[in-house]
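Yeah, one chain of the complex is gone here, protein chain that is, but the others are all in their spots.
Letters A, B and C mark the chains as written, and numbering starts fresh at 1 in each.
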């Protein structure tokens, strides 16, 4: 067994998503964290690195030096995770790709469409891999849903109801020094979108991932309810999809009582399915004219099975971290050449997410005008 | 005890909603069905009447004769229920009101805005009462939700997600002689709207009933998925409400796996609540910063209580028929002068429903243009 | 149409179950309440009768006079409902049966085994009908479960977990003048059993009704947690059934958070099913090696169908009152000779319930000794 060597940019003290990436990388034991530019503050970077067992000479405070140095080492990193705020994705992503290091990048891709285009150019001219952590696609039953739909079990898709509702921004806690809230509600750091960027892009990505359909047009009504807030915290979006399907997408960070409610409901001419991230090991599937069936991860009657992506038997719940780990293990497979990463979100999904944010903002500015959506 | 004398127009053999009205009228024992024009076919009318214990001389095949005759009898009916298809509401409603008989009318009000206006004029010039059976407002916890919001328990309302999803029209069963489907999908009988008229008006009515807010504008995307179907069977609607609240309304009759899923989710600055008609005796209420609470009909911790509208203790589920009966008992209270029918949907709700259908149709024809909505 | 003439003993002001019986009798419009001995206090009886529209000459304060008088009238009652406390069942039941009037009796049958034997003798020598309102057997999906098991869909039954949990007696409210609690916790009126009589008999009856199996032996651990309470308020019972099935039965009136939680879980060699009275329109059915299916009243995929006992389409929830009404409509069918009342609980079920109470009390007194149970 050989573990891949992993680096990380961002993710020092007080960060949330960096820790998630690290746990995800360990669950299946295919990565070893050996280098990091965990903070742009050298002292913080060094202390965070020491805490994580990174050797002092592989703790950096400058990602570009890290990219160059690691690329030059014979035991340099195979892949780097970029877990900085949105506006600090583009530069390190490009630096590492140019250095030939594969990149795992947190979503959304970056802060502006211009940055996105530049990243795309670099990705497309690089032999290194690029994966975007739309981690909800790592849930076994989300993948199962995609497979069932691709197999035609729902028939032609007609309607999709996609939601991502939270309540942690119901009050304007960004004004009270909450760090996670502060950068997410600062247009300069988030990239202009609020809820649509932070969570709406996840919902939008899931819609495409599960249905296999592209969006053709959308109409958005965005609003900011938090006092003094500069970005949207509630988004009501209508979508028209390839093949005539219609979708509603709701993203909200002010819906009190919702912690992290990602919910998919997809209806085709032959059946419907429903899935809820807060209880992710069950999925409801109804074939027309039959009783509703409750599918479980690895459980009976699943046919072609979600157990490809589970570690323990049905009834032993796996969760968010294991779904995230499925992305990491997919990256390991991809780098090791075991498959082509068909299930992994990449640069196309990143571009679509950026375009989604941009189109929503423009539609909302034009009173919900339907805008076509094409990459 | 004196029971009110009830008549019925429509509701003969093979009808669905007429039977519901009759059960609802009996549950609290305040009505006695004594007259009917149950069918325009005299023979069918007579047989249906006999089955229901209506005396032969009070079985009519012509509602206008019934209105006149009953008004002239010293023991004539106090109130009549109109349970015909939409396009046959206006004429009997007007006839009975003009005869001084109070009217309980099934929803939606009628088939066209012109008819609606005429009905409204008659209602407003009549001393008889007019009640529209938006029966979902009769559910105890729906009324509880309205009361809580009126009391400010959720604070200023921000977002409402309203749904009414069914699947019985997933296939075009109207082509196979299914009577209920046939008139509902025939624009001449339904009034132009399909799902928006049949169930969307219920959802729209609930939105206003529970939040106490008027709609100011809406944008609609309507679609017909059933093969050869002439009216919408899926409606995606965005709404802007008084005071800045935003709403999404989804009405569908092709969402496989949904039998009769009416779902309300209302979020304010202080809390959120969620209710689902298919399990109607529980409601979830979350105050900001507190754990979710599960309120039950008549259950502990309800404060100002839904038990005003229940018959049996908490844990003994009441359902659709009892909710419908709450409308009927409200009518009895109103006619007997016990209250002013504050909770009962009336002509205003009827007009708003008709305007809702019309505005949705116009918006959809104009590619989802936001149209203002004002009575 | 001809309605059966119904009388009632008990059920005056302040009673709970009498009102339930009356609503149940009205829902399907096959009964007309025309006589009553609603209270043994003549004044209260008369006032209650007037409120219910009973003619003054058919309001009685003495059930034996009522039995005799009504039997003598050419328009006398066809059937009487006995809704008094347990210790006042036997005498009126016997009086009416002897007068040739059919009887609907609330459960449990009576207060003592001796009374039960006497009632049984009278029932067996009478041409009048006797039905016991184990009303939970009236729920469509409970009947569906019985039918499925009888059809062998679960195979040989192995294990049953039956529960009836409430919390309204968590405090000793009988000491504060709560009338419903007072007689139920007074051994002289309840018949010795507390929770086992009041609700345990329902659970025990359901076990037999649904599985079709007789109990062969039981071991009981009864306890009284309420301060100063003289009867059990929590019962833990193990049962051994015909054919080798094992069951656990839990009845509690002190389980805080449970309003009226009747829950059945039945497992056979081929499948398992689960049903919960607080959300009674769904039932879970799992065939071995297949995904769990959610059956709904009248819904898709039910095969041989619960819709025999529903009034409205699936997704329109019916509840406790409609289930109770199914018992009443069954009585109407029975009296009118439309069937033989195969689904209706009768004197055998009454005797078994009394024996259940007695056997539990004796087993508990003997430290849970397993006692054989045979009628």
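Basically, a contact is a pair of C-beta atoms (placed from the backbone, for glycine too) under 8 Å apart; a residue touches a chain by one contact, two chains touch by 3 or more.
If you're wondering where the values come from, they're calculated on a predicted model, not measured in any experiment.
A.B. asks: Considering the complete complex, identify which of C:47, C:171, C:214 or C:230 is in touch with the unshown chain.
C.D. replies: In the full complex, the listed residue that touches the missing chain is C:171.
A.B. asks: Looking at the full complex, which residue from A:57, A:75, A:117 or A:259 touches the chain that isn't shown here?
C.D. replies: Candidates A:57, A:75, A:117 or A:259; residue touching the omitted chain: A:259.
A.B. asks: Just one of B:55, B:156, B:188 or B:294 touches the chain that is missing; which is it?
C.D. replies: Residue touching the absent chain, from the options given: B:294.
A.B. asks: Touch as defined at the start, partner being the missing chain; which of A:225, A:320 or A:356 qualifies?
C.D. replies: Of the candidates A:225, A:320 or A:356, A:320 is in touch with the missing chain.
A.B. asks: Where does chain C touch the missing chain, residue by residue?
C.D. replies: Where chain C meets the chain not shown: residues 158-159, 161, 163, 167, 170-171, 219, 221, 223, 225, 234, 236, 238, 240, 244, 246-248, 250, 252, 254-258, 265, 267-274, 284-288, 292, 367-368, 370.
A.B. asks: So that we can see where the missing chain sits, which residues of chain A does it touch?
C.D. replies: On the side of chain A, residues 1, 3, 16, 19-20, 22-23, 26-29, 50-53, 166, 168, 258-261, 277-281, 296, 299, 311-322 touch the unshown chain.
A.B. asks: List every residue of chain B that touches the chain not included in the displayed model.
C.D. replies: So the residues of chain B touching the unseen chain are 284-286, 288-296, 299-302.
The rule we apply is simple: only the chains that are shown with their structure count from here on.
A.B. asks: Does the chain A and chain C pair touch with the same residues on each side or with different residues, judged by whether over half of the numbers are shared?
C.D. replies: Same: when the shared numbers are divided by all numbers used, the fraction is over half.
A.B. asks: Based only on mean CA positions, could you tell me how far chain B sits from chain C in angstrom?
C.D. replies: One centre to the other, that is 35 Å.
A.B. asks: Report the inter-chain centroid distance for chain A and chain B in whole angstrom, where each centroid is the mean of the CA atoms.
C.D. replies: About 42 Å, centre to centre.
A.B. asks: What is the distance in Å between the mean C-alpha positions of chain A and chain C?
C.D. replies: That pair's centroid distance is 55 Å.
A.B. asks: By residue number and range, which residues of chain A touch two or more other chains?
C.D. replies: 284-286, 288, 292
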